[in-house]
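The complex appears here without one of its protein chains, the remainder shown in place.
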Amino acid sequence: MKKKAMEHTRLLALSLLGGEDMYGYQMIIELARRSNHVFDMKEGTLYPVLHGLEQEGFVEAYRKEAPTGRERKYYHLTRKGREALREEERSWKRYAGAVDAVLRGGAGVEPV
Amino acid sequence: MTRREFLDQVLAPLGRLTAEEREAVLRELEEHLEDRMEPMLERGWEAARAEERCLEAMGNPAEIGREMARQYRGKGWLWLGRAAVVLTAVVCIQALLGIGLLSNAWDSLAVRISPPTTIAADKLKNVEATEDLDIRAEVGNDVLRIYRVSVGEKEGRRTAMVLACMYDRLPFGIVAGDLNARSRLFNQRGEATGNGSGGTGSYGAACVARWTSVEPGDTYVVWECRAIGETIRLEVPLPGGEGTL
Partner (left out) sequence: MKKTKTLSRKRRALRRVLIAAAALFLVNRIFVVGLLFPIQAVRHNEELMGTGRTEVVRRDWDPSFHWDFVAYLTKSENIVMLSGARLTLYGWMSGFGRVVDCTEESPIHGGTWFLNWGARSVIYVFGRVDDPDITELNVQWTIAGDADSDMWIASKTGEWIEEDGRRYFLCSYTNANAADYRLPQVVGRDKEGNEIARVKLEQGASSSYN
């Protein structure tokens, strides 16, 4: 189950970075905002995921001054990371579509 | 749990990371806590309470540490990088110790731009004419270049002296040794009456002078250079053009 959670976090992190370069805390805020606070993940678990992506070459990191005036570690999606994001997005959509189809098949059988 | 205790627990499984990597992990987590606590403090939270709350939101520190350690399992790149640093250091030390060897590189360049014209300059008296030339031939991997011819007097005889240099085709390349012993100068009658003298010689370049007697009316001399499997012969026109001598 934990492994699953890691993989989800990976996809979410790649997806967040698909738009712009961000630092860790910014990603947590953005994730909560976009998911309407549904994803209430443990914040610290984001960092091992980011470091893993960095070692694999999916993201690059650099230190830059944030709008708050303090220096932060920003993550940037590499070309390799963008390809991985596209791939993972596809397989996630397949998976979600399949779950959806199964649920629609049992329509009307609302749990009582 | 205090912030210190939390971070210590994260760091505990990270023994295999380099100090630099550990420092980066620590710094990033501290920055996260800083960013997260600031708005709470602004809203009037008590510092200790705010910290406790933030640490709670972070999750289990031991688990974060374990997961983090899993991301840094690849030792291969680390050692490859270290080996490269050692090699660079060794090579730089060799370069420093061998600073004198730069003269080879210098010779190799200098001879292309301006070969030395002072070789054996004192051997020829009453110089009648001197001409700079540029006659080149490839000898193996090297280039033989004849760059000056003079006519004057040596030991009472009219003598032509020719200067030649040799260098590798590539800048900084090594030139074949012994140009001095491999070269001879013949006059129009096929006589090699004089020998010659070696000028400079190093890994980078070789320059030598050769002379032979000439008679009035002679128009050329021949430089011969022996190499493995071949002998190069270059006709060197005497200065002043035909019939002036």
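The chains carry the letters A and B, assigned in the order they are written, with residues numbered from 1 in each.
Throughout what follows, a residue touches a chain if its C-beta (ideal position, glycine included) is under 8 Å from a C-beta of that chain, and two chains touch if they have at least 3 such contacts.
This is a predicted model, so every value here is computed, not measured.
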Who touches the missing chain here, B:N104, B:T159 or B:T212? B:N104
Of A:E30, A:E60 or A:E88, the residue touching the omitted chain is A:E60
Per the whole complex, from B:L41, B:L80 or B:A121 the residue touching the absent chain is B:L80
With respect to the chain omitted from the figure, which of B:L33, B:A69, B:V111 or B:V139 is a touching residue? B:V139
Could you pull out which residues of chain B are in touch with the chain that's been left out? 24, 72, 74, 77-78, 80-81, 84-85, 87-88, 90-92, 94-95, 97-98, 101-102, 104-105, 139-142, 168, 172-177, 203, 227-229
For chain A, the residues touching the chain missing from this view: 54-55, 57, 60-65, 73
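To be clear about the criterion, only the chains that are shown with their structure count from here on.
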Under the touch definition given earlier, write down the residues of chain A that touch chain B in their complex. 6, 23-25, 28, 42-45, 47-49, 51-52, 55, 68, 70, 72-73
Can you list the chain B residues touching chain A in their complex? 10, 24-25, 27-29, 31-32, 34-36, 57-61, 63-64, 67-68, 70-72, 74
